[in-house]
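Notes follow once the structure below has been shown.
The other protein chains are all here in position, but one chain of the complex has been omitted.
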């Protein structure tokens, strides 16, 4: 049975013990937390926008995403082995981790609560169209869905389709259209 | 999340509502409960003992258990369709209901708590030897195990092997050896 | 449905805790809960299959943290509400606030022994010959309905052997949802543990399930 009461107190007590034993420094914990409070899906959006405007970069991203993403300065924990999958009018990609909550931290930040929920993890692989309805997303019936279950240390990034009406836009402006969910597959880019 | 607090109060309130609506009579509820407090594995033990001493009855029991058990006056709810399976030196039978807790009430009474537990239901079909160890039962490695998962309205009764040293015993005395668990397959009959 | 009740083959629950037997009910409320489920079941508004579905469709966390009779009573409340016999505001205020719909049958105390002793068979007349015979190899269908089914996940897609014919029985998959009895041939199907659980399984173990003809196909 889950003991919900006192979790904050227990976590505080654990930190006390770990500090008293010399295993952690509180300032190091703050430094870790601050990094993950700072990193977010803007990194991924930059990758996607670059991919949209630079055909050679797109090629590198789809061939070796880890290196292509490192070109823009992103990488590290939970982004060691990246794979980018590209949406097309024929196929829509959706990312899940059914077994835990694997997620490309350096590119998208920490996962949203729903990504970690049993509701999402259970349903993504058996009923993704029903699941997408929970996000208000309806795909064309003719568009296939490929779900990627992150069962190893590979982390996936969805490259959504570039919205119409953005011809000639610069990278920075395009990046603003790339919402986080569009890089997981539970959303689409904003259309201007 | 389970709300464990107040279950007795909620059940009492539900009874109040049902009585006020004229749906149940408290005396009828008592009558139901008393019947199930009274019925127990002694019924099954009588069936097994009869089977041990009467070859023709054994034949009828293994062919049509529902009728053979009805001969001794047992039947009704959760015993509508009975099947008896007989242990031999070659095979040991074990009964479980992985999906809920189906159990032959008129023959064995209401199931013990462990029979309804996730630990029992999950493990009986994948690791019955390990499970039997929890009951202190070790079978010969050469004895096969047949597990019966009660997934329909068929209810199973295990006929254990008659213990040695009981030659010439009368039915009533034999019945006392037939412990409940020996009719589920998680135990063996008492040996005199 | 692939709910929390479908426990066969799950791990992590620890050893079976075997305690000396006490009385069948561990508290007065369990006694009343059991009797109410029986009494309302006898009223005929829902089938045993509907009751099972009401239990197994509890959210998994709730199912696994509720005791057996808590599950029963939660399912009973769901059914009472779904059938318009009790309203949520009545449960909240813990008393009847309006006359209820007429109950199909109110069980009187003196009727109880006969009702519980009566067989309520699930067998129906056969309208077609059984497709399979003892010894036939069959494959349990790989199916994942969102509604009720009695085909456990661990057996789906696996090949077994027909061990016994039980006659023609009410099909829970439809009956649970008030969609008719659709009776079908019911078989015991026996699977080698190595088929169910792979090469590392106990080679001396087999597991039988009772499966309707519509759960089965040629291997």
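Each chain gets a letter, A, B and C, in the order it is written, and its residues are counted from 1.
Note that a residue touches a chain if its C-beta (ideal position, glycine included) is under 8 Å from a C-beta of that chain, and two chains touch if they have at least 3 such contacts.
Bear in mind that the values here come from a model prediction, so they are computed numbers and not experimental data.
Student: Touching the hidden chain in the complete assembly: which of B:44, B:118 or B:185 does that?
Tutor: Touches the omitted chain: B:118.
Student: Touching the left-out chain: which of B:32, B:65 or B:126?
Tutor: Among B:32, B:65 or B:126, only B:126 touches the chain that is not shown.
Student: Using the document's contact rule, name the residues of subunit C that touch the chain not shown here.
Tutor: With respect to the unshown chain, the touching residues of subunit C are 1-4, 9-14, 56-61, 63-65, 141-146, 153, 156-157, 197-201.
Student: Which subunit A residues touch the hidden chain?
Tutor: Looking at subunit A, the ones touching the missing chain are residues 1-2, 4, 7-8, 10-18, 20-25, 27-33, 35-37, 75-77, 79-81, 83, 98-101, 106, 109-110, 112-114, 116-129, 131, 134-135, 141-154, 180.
Throughout what follows, only the chains that are shown with their structure count from here on.
Student: Based only on mean CA positions, could you tell me how far subunit A sits from subunit B in angstrom?
Tutor: Whole-Å distance between the two chain centres: 52.
Student: Which parts of subunit C, given as residue numbers and ranges, touch two or more other chains?
Tutor: 61, 65, in rising order.
Student: Check each residue of subunit A and list the ones that touch at least two other chains.
Tutor: Correct list: 1-2.
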